[in-house]
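A single protein chain has been removed from this complex, and every other one stays in its place.
Order of writing sets the chain letters: A and B. Residues in each chain are counted from 1.
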Amino acid sequence: MTQALTYTHYFRIWVWLVGLIFLSVLASGLLPREGALLVIFAAAWVKAVLIALYYMHLKYERWQLAAVVLIPLLLVVGLAVTLVPDIVIGHGK
Amino acid sequence: MEQASTLNRHIATPLSTSVPTGKLGVWWFLASEVTVFGGLIACYILTRLGSTGWKEAAAHLSLVFPLLNTLVLLTSSMTMVMAHAAVEAKDSHRLRTFLMVTVLLGVGFLLLKAMEYSREMAQGFFPHTGLFWAFYYGMTGLHALHVLGGVIVNLILLLTVPTATETQQRRVEFAGLYWHFVDIVWIFLFPLLYLT
Partner (left out) sequence: MSDMVVAKVADVTPHVYEELGFWRKYVFSTDHKVIAKQYLALGLLWAIAGGLMAYMMRWQLAWPETPVLLFRWIPEPFMYDGYMGPEFYNALVTLHGTIMVFFVAMPVLLAAFGNFLIPLMVGARDMAFPRLNMLSVWVFALASLVLFVSFFVPGGAAAAGWTGYPPLSARAEYTGVEWGLNLWLIALALEFASFLMGGINFLTTVINLRAPGLSMFRLPLFVWMQIVAAVLFMLSVGPLIAGAVMLLMDRLLGTTFYLPAGGGDPLLWQHLFWFFGHPEVYVILLPGLGIVLEIIAVFSRKPIFAYRSIIYATIVAGILSFIVWAHHQFISGIDPRLAMPFSITTILISVPFAFVVFAMIATLWKGAIQFTTPMLFALGTLANFILGGVTGIFNGSAPLDIYIHDTYFVVAHFHYTLFSVTVLGGFAGLYYWFPKMFGRMLHDTLGKVHFWLTIIFFNSAFIPMHLVGVGGMMRRIANPLQYEFLQPLQPLNVWITVSVIMLLIAQIPFVVNCVWSLVAGVRAEQNPWRANTLEWSAPSPPPHGNFAAVPVVYRGPYEYSLPGSAQDWLPQDYEVLTQAAARS
């Protein structure tokens, strides 16, 4: 890969990222609640994955490096799910 | 066995894996940061789902500041990784330029945040105003502190790396990993606080 291509490559990802932002803002204003939430959070995840794969180069690294951050993410999600009965459903009781 | 004569040379040990030690260290650091911000964000989501009136509170937030901040941070991520590309291309001039832009954009983020905070406080919204505001200030505040840390690191790199050795220039990549992570956290904070 020549250097010129690499800079362009990063710029292209940036264009996608900015596009997704504006998509999210539009969705929050125009779509009904459920649709808006879906678009907004899908867009956020896509942006995060784009940055992780291409800016943090996870696409070109060994999978164990991605595992180092994915496992804690799963843990936090597990924590959140376990807390739903107490903090969400049982709130104020 | 040789004693002092071996130690007098620069001591080189082959690495057990092909991942540079600095990169490995930063990824482990990011793993712990995922649990810090992940924990805080999880608490926000859970508490919000169990409470009422947060949408109304959030309506008092501006959209212009955070939108600008998002663009600022995304662009700074791009310039940071371009700085890394400049290191690989051994392009010292571009390295300096991209690092400088990254630092300036980071400072810009902090200035915009400060302006946003003062606007909200002038309207009477403080951390103790309500639970939504507590989370808002807590999450964006902790994030802003991390941005500040990143700006300082990037500034140090800007001042030292253009004249550093090749191995030391790899630090741009490692600092970039941290900077991208801080950007990713904002990517989630923005919709969670401002768009819902």
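Here, a residue touches a chain if its C-beta (ideal position, glycine included) is under 8 Å from a C-beta of that chain, and two chains touch if they have at least 3 such contacts.
The structure displayed is predicted, hence computed values, not measured ones.
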Hidden-chain contact residue, picked from the options B:42, B:74 or B:172: B:42
Interface with the undisplayed chain - residues on chain B: 1-4, 6-21, 24-25, 28-29, 31-40, 42-43, 46-47, 50-51, 126-128, 130-131, 134-135, 137-138, 142, 167
In chain A, positions touching the absent partner: 71-72, 75-76, 78-79, 82-83, 85-87, 89-92
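The definition used in the following text is that only the chains that are shown with their structure count from here on.
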Intercentroid distance (Cα basis), chain B paired with chain A, Å: 15
Interface residues, chain A side, partner chain B - complex: 3, 6-7, 10-11, 13-14, 17-18, 21, 24-25, 28, 36-37, 40-41, 43-44, 47-48, 51-52, 54-56, 61-62, 65, 68-69, 71-73, 75-77, 79-80, 83-84, 87-92
Chain B residues within the chain A interface of the complex: 19, 23-24, 27-28, 30-32, 34-35, 38-39, 42-43, 45-47, 49-51, 63, 67, 70-71, 74-75, 77-78, 80-82, 85, 88-89, 91, 176-177, 180-181, 183-184, 187-188, 190-191, 195-196
